[in-house]
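Note that one protein chain of the assembly has been removed; the remaining protein chains are unaltered in position.
Chain IDs A, B and C follow the sequence of writing; residue 1 opens each chain.
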Amino acid sequence: MFLVWLMAVPLAGAIATLIAPKEVSKAIAAITSLVGLVGYAGLLFISRAGIDWAWIPQWGIRFHLVSDGLSLFLLGLSAVLFVVAVFASDAHAGRAYYFWLLVLSFSVVGLFAAVDLFVFYVFWEVLLIPVFFLLTGWSGERGKKAAMKWLIMNLVGSFFMLVGVVALAVIHNQNGGGLTFEISQLSGMSMSAGVASWLFFAFLVAFAIKAPLWPLHGWMPDAYGESPAPVTAIISGVLSKAGIYGILRVMIPIFMPQFREYQTLLLIVATAGLVYGALMALRQQDMKMVTAYGSLSHMAMMALGIFSLTSVGLLGTTFYMVAHGLMVGGLFLVLGMLENRTGTRTIQDMAGLNRSAPRLAAYFLFFVLGTLGLPGLPGFAGEYMIIQGLIASHVVFAVIAGFILIVAAWYMLRVFQAVMQGPARTTAIKDLWSRQVAWLVPLAGLVILIGIWPAGITAHAVPSLYHAMHFALGKGGVH
Amino acid sequence: MTYALWPEYSVVIGVFVTMIAVMVFNRRSIQAYWVGLATIVVSGIITIADWSSKSLPVALYGHAVTVDAFSLVVNGLVLVAAAGALMIGWNDKRYGPDFPVLVLLALLGMMVLGLANNFVVLFIGIELLSLPLYILAASRGTGESGEAGLKYLLLGAFSSGILLFGLALLYGASGTLVFTHLDPAHMILPLAGAGLALTVVGLVFKLGIVPFHMWIPDVYEGSPLPVTTYMAFGTKVGAAAILMRFLFFGFSLDAGWWGPALGYLAVLTMVVGNLLALAQKDLKRLLAYSGIANAGYLLVGISAHNMFGARALLFYLLPYGLAVLAAFAVIQFVAGERDSLSLDDLTGLAYRSPWLAAFLTVAMLSLAGIPLTGGFVGKFYLIQAALFANQPGLAIGLVVGAMVGLAAYVRPLQRAFSKAAGESSEPIRWPVAGSIVLVVAVVATIGLGVYPAPVVHIVNHSAAFYWLH
Amino acid sequence: MIGFVILAIIALGGGIGVIVARQPVHSALFLIMNILALAIFYILLSAEFLAAAQVIVYAGAIMVLFLFVVTLLTAGKDDREPKENLAGQRLTAGILAVLVGGGLAVVGVLYPSRAIGLGLPHNFGNLRGMGVTLWGPDFIYLAAVALMLLTAAVGVLVLNRPRRQVKPAPRLEERES
Partner (left out) sequence: MIPLNWIVGLGAALFAIGAVGVMVRKNPLIMFMAAEMMWNAAALVFVAYARSFHAMSGQVMAFIIIGTAAAEVGIGLAIIVSVYHHRHRLDIDEVSQLKG
């Protein structure tokens, strides 16, 4: 029941923004997201909340939501980032902006909590729509094209996934198990190898597009480049995790044999993405694009953790998703503020800004260090676990991943140095206002907290990871 | 207690009462519209009463018609279509006082198609449906409207000719006119094959399946808006219903004859229809091509040829029709005095009238098949049907079509949500009756997407009922 | 058999005449010829009532209407059909139709239906027989045809009622300028 309230709050807020006068839209959104955050804090104490209602009984579809170790912290990540994004948004963005933001928040909660494949798919597609309108209405000149690309690419993937979803249920029914979309019931189901491979790739492509993973990242540069900073933060911080989460939640329990079969191929592709993202990040002159491609590289890192098919790798990915979401979200927001103040995103146009804006520079440095994996900050713990998993399975890829970590430090610090340090060539800018500091401090605090106490997440995640994968474990899938 | 054919009888009575109302009252009067609406409501109530009676199915007039749960569901659908069309064109001076009479006559044809069990009734249903629509299409009196009526008439007569000749050959091959007495095992094969092919072509013409779709865009574009709405919803229901009844009652055992052919046509239609929709600049034409593509989706339900297919088809008709009603109501409001709307005219709609833009969004997303709208559930059901029939090709074709279609449906939305270059023109008038249609259609579309279980139950009941044959 | 051949030639000639005639008037006259030939076929097929109906309804009413309209619309005009670039497509369709029709004809000739050897039932096809059927079990068909004719009457009223000249509403751009 608690989860339903967690979903109902943003939905009610969304409707309220439509009815209330334009001026209070932001206030409504802020209150709503804060209530959501408080509600989420309550969820932490309940820990395993869930509901299980019949939705379309004729097709065996149940409205089944659970917050277990896999989803609990992603729900938290989205709750935090939505609060931050609302506060960082333009107060004059209009009611439709906040409406779509809250609808997005609603669908993200549903997506992360769903354990029925139909419910999962519904929210998976629903969240495309608010993002589409956010990109269409509140971004630059090329925003419309970016929105179109986002929608089409994602839907191409997810329509094939839809066929996959139905096919799984139908096969389960033909096996004599009745029509059901429950992931736990579909897992470990027997199907012919050919069909299973087709379905495996149908799902994988859908998830890889959303993440995005190389080479299916075509929508990413436009969408990240054109969207306003809070939206970028939500897309990169929360929505991209949905792709990885989908692989963990849906594919690992159902397609473990296929993962084993194609492991080498998957590792090679993911590694190529890791390298590609890093190299592209090095070449960019636009600081937002550096972060975007860096993020692409990090998504590949998470994929590597899964494809290592070791429990420590999976655990690392689970942890790294939350950590990366918080840090990259924060980083995009800081970049947004920087862009607001300087009016440019090109690295060469800025230099020595730390003189005039020391606080901004400090936060910038903090998130940069976080994303490049400084020990003590959460990125490090996640990457450590992933590489440990890779060493256990294929050591070659561990070596490449370790090397790319160094490159990551290079491209992130390059941006920081160029923008903040050196002689102050550009005109001075305003430093952060106290209100902006007010919501950056908790975010940074949270990052530090899970950085020095990763066990807070992993201890929760381990049992449910094992729970989610016990079929795979039973077949000796995970070491 | 069953009132078997009383939904149809009440419509016949309603036709006469409406005509009397037109004659008695002033020609410019609104009474005819009220009588027409009352007829639809009464017929709907009797349909519901029929539904709850236990004595169905019942065959009447020497197996000429069969009233069963299927026909009652079709009744309900076409009643919704007629009510929607009537209210969108409510008391519009452009269409004259005879509009309700003709809507009721066409409604009768659609209802007859739902319960036909015999070649004669099939033909009568098709013609009862078409004749009033020819008139309605041409009733606007402008050049395009007349041309649309003419084109519809000629193509309609042509396809009816094909249909009739096919029926004649089938009659020769089998010796009976009744669907359920057709026995493919004892037919003269070449005659039966040729007859079946011609009959299916004739019906598919009416449904608007590629490559027999050429007439649809022109006719839809030229006809008055409420009439286009009626064609897009009601005619599709009628044609799909009769195609299904004919094939499932008569040739259920020999699905191999027609299943694969219809499957290929379905895939072709879904893809081509959506592709062509992508290129349209006029909103009515876009919806016409969308109607073609949706006819392809309907065909998936037929060529899957299983219980799921029949149910999915019946289910899909409802969200499709509701989306059509909503979209055309929006067009009617925005177009105002004019009778068509280009994509450019939509620019800035979200700023002129946010609610209209929102309603248009729901309608378009439902046509595109985005979750939490009825269209998604319908497509989901169709995919289930195709996969249960072990025809993954159909499912893939469906999603490929949906992907292409999505781009087509999103384009008007992007226009609507971008700022207009010039200053926006006068505010948009909301006619009361049309607004009711619009709001009901949009709410029902979302309702179907969020909680489809009751409708699924009804549909399953009706298709299961009829499958016993 | 000779009678059949002659009648068939008349019917086919009429049919071909309909579609090759340049003037619609000639087409209409050819169609009447075709219809009358069919009426004689109906008599040969022991459908007396239908033969009468064919002559009275088709030749008597429908074709007179046709002739009337044709003369009304095309009197004194050279109704040359405009050339259009779809000619090739139309030709292809026509050839296709010929092929399909030829195939159908071959099928129809080669595969006769199961004929019943007994003598014809009493009143087969005459006025009494049709009346008993149409006013008995098949009455709804008759009622439906009546409704269609009613529709036609309404339609003629609707389509040709005097309408005030409706000015086409200006398009959006014009109103804005």
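Going forward, contacts are C-beta pairs under 8 Å (C-beta built on N, C-alpha and C of every residue); 3 or more make two chains touch, one makes a residue touch a chain.
For clarity, every value in this text was computed on a predicted model and none was experimentally measured.
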item	value
Visible chains that the absent chain touches, using the contact criterion stated earlier	B, C
Residue of B:V12, B:I30 or B:L164 in touch with the missing chain, whole complex considered	B:L164
Candidates B:V67, B:L131, B:L367 or B:A408 - the one touching the absent chain	B:L131
For chain B, the residues touching the chain missing from this view	119-120, 123-124, 127, 131, 134-135, 138, 141-143, 146-147, 149-150, 153-154, 157-158, 160-162, 164-165, 167-169, 171-172, 175-177
Residues of chain C in contact with the chain not shown	1, 4, 8, 11-12, 15-16, 18-19, 21, 24, 27-28, 31, 34-35, 38, 41-42, 44-47, 49-50, 53-54, 57-58, 61-62, 65-66, 69-70, 72-74, 79, 81-82, 84, 90-91, 93-94, 97-98, 100-102, 104-116, 118, 120-121, 124-125, 129-130, 133-134, 138, 141, 144-145, 148-149, 151-153, 155-156, 159-160
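In this section, only the chains that are shown with their structure count from here on.
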item	value
Shared chain contacts [chain A and chain B, defined touch]	none
Chain closest to the middle, measuring from C-alpha centroids that were averaged per chain	B
Geometric centre distance via CA averages, chain C-chain B, whole Å	28
Cα-centroid distance, chain A relative to chain C, in whole angstrom	68
Overlap residues in chain B, where contacts from two or more other chains coincide	none
In the complex, chain B residues that touch chain C	12, 15, 19, 61-62, 64-65, 94, 96, 98, 101-102, 105, 108, 112, 120-121, 124, 127-128, 131-132, 134-135, 138-139, 141-142, 165, 169, 172-173, 175, 188, 190-191, 194, 198, 336-338, 345, 422-423, 425
Complex contact set, residues of chain B against chain A	350, 354, 365, 370-372, 376-377, 380, 383-384, 387-388, 392, 395-396, 399-400, 402-403, 406-407, 410, 414, 417-418, 451-453, 456-457, 460
Of chain C, residues touching chain B in the complex	103-104, 107-108, 110-111, 113-114, 137-138, 140-141, 144-145, 147-148, 150-152, 154-155, 157-159, 161, 163, 166, 168-169, 171-172, 175-176
